[in-house]
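The complex appears here without one of its protein chains, the remainder shown in place.
Up next is chain A:
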Amino acid sequence: MNDRVSSGALLDVRDLRTEFTTGGGVVRAVDGVSWDVRAGETVALVGESGCGKSVSALSIMGLVARPAGRVAGGQILFKGRDLLELPEDDMRRIRGREIAMVFQEPMTSLNPVLTVGRQITEACEIHLGHTEAQARARAIEVLRLVGIPDAERRLRQYPHQFSGGMRQRLMIAIALSCSPDLILADEPTTALDVTIQAQILDLMKELSRSFGAATLIITHNLGVVARYADRVNVMYAGRIVERGTAREIYANPRHPYTLGLLRSVPRLDEPKRERLDPIQGQPPDLTRLPRGCAFAPRCAFAIERCRAEAPPLQSVGGSHLSACWVAQDLPQRSALSPQPSGDGEEIPSSRAQRGISR
């Protein structure tokens, strides 16, 4: 596999499949997903809980919980090498050194019985071969970079002595300590307050720019994506349903799910609407996905073909891709579509019918 032609991307995920065996059957959490991250750019994986975005990141890091979970297929090419083929020893040299991860819950992902300093110096000593003194100097340096004041004193403290925002800065400091090429940030600000969220995201953006590190940001927050991402992948039920530049996705969504998400959130810069415009129905049960498009049961634009055959991800113009049989007509049809004020959660089949007849 190592002789495979490199695509030029820093990380190139191809046809990734990650499965979990559960009491209810096999869950295809990530079901044949391909995407890439180029050096220095910020790419977003967006979707709701259970769509497979976090499992994608864990698959890259080789952290999918066994034995219930396993990567069942595909390739994860990092600088041209397939991470899935690497022995664990090699993977350990990449994890934390070349690819770093920032998790959502800084409290549960920091070690509560190690000093903050040790959690940074450990990585520097192991990955970079630093001496104790060098590692300490590096730790102070990165703490300063992420805006933690009084770094020398802070090094001797424990995570519980840090506030939520400070802990997330600490996670970022640890991630940056070995100057990685790629940072996987899984909901890095979801647990934080809005004013702190803005600080942390600005910090990440600024640091990844000055370090030249690429960032994969995993989130459900469409506002965060709009503010920080260059390119966006929208996931639903284990698949990518739409991909494009942030501008393409927001200005001209070509998948009904993306369109529905954007329409359902109230925006501060728009006049207040009488009622919101929700997506009908509930998120899918991954053990019982429909045969065709997984979004079809909730989709206002679904046609017969959607229920029979899953649509492939294909271009709707240049680099903008959508996995939808009606993607080409979506702009006209969504302009005509009624603005439902539904609050019912049972799927109104009449709406789907209207979609067909139009």
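By definition in this document, a contact is a pair of C-beta atoms (placed from the backbone, for glycine too) under 8 Å apart; a residue touches a chain by one contact, two chains touch by 3 or more; residues count from 1.
Here is the rule we go by: contacts and distances are computed from a predicted model.
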Choices "Chemotaxis protein CheW", "Dipeptide ABC transporter ATP-binding protein", "Histidine--tRNA ligase" or "Cell shape-determining protein MreC" - which one is the UniProt name of the chain not shown: "Dipeptide ABC transporter ATP-binding protein"
Contacting the left-out chain in the complete assembly, out of A:Arg93, A:Arg144, A:Arg275 or A:Arg305: A:Arg275
Chain not shown: contacting residue from A:Arg38, A:His220, A:Arg307 or A:Arg333: A:His220
Omitted-chain contact residue, chosen from A:Leu128, A:Ile196 or A:Ala310: A:Ile196
Of A:Ala72, A:Met91, A:Leu262 or A:Ala310, the residue in touch with the unshown chain: A:Leu262
Positions on chain A contacted by the hidden chain, ascending: 48-49, 163-166, 193-199, 202, 220-227, 246-247, 250-251, 260-262, 264-269, 272-273, 275-280, 282-283, 298, 341-346
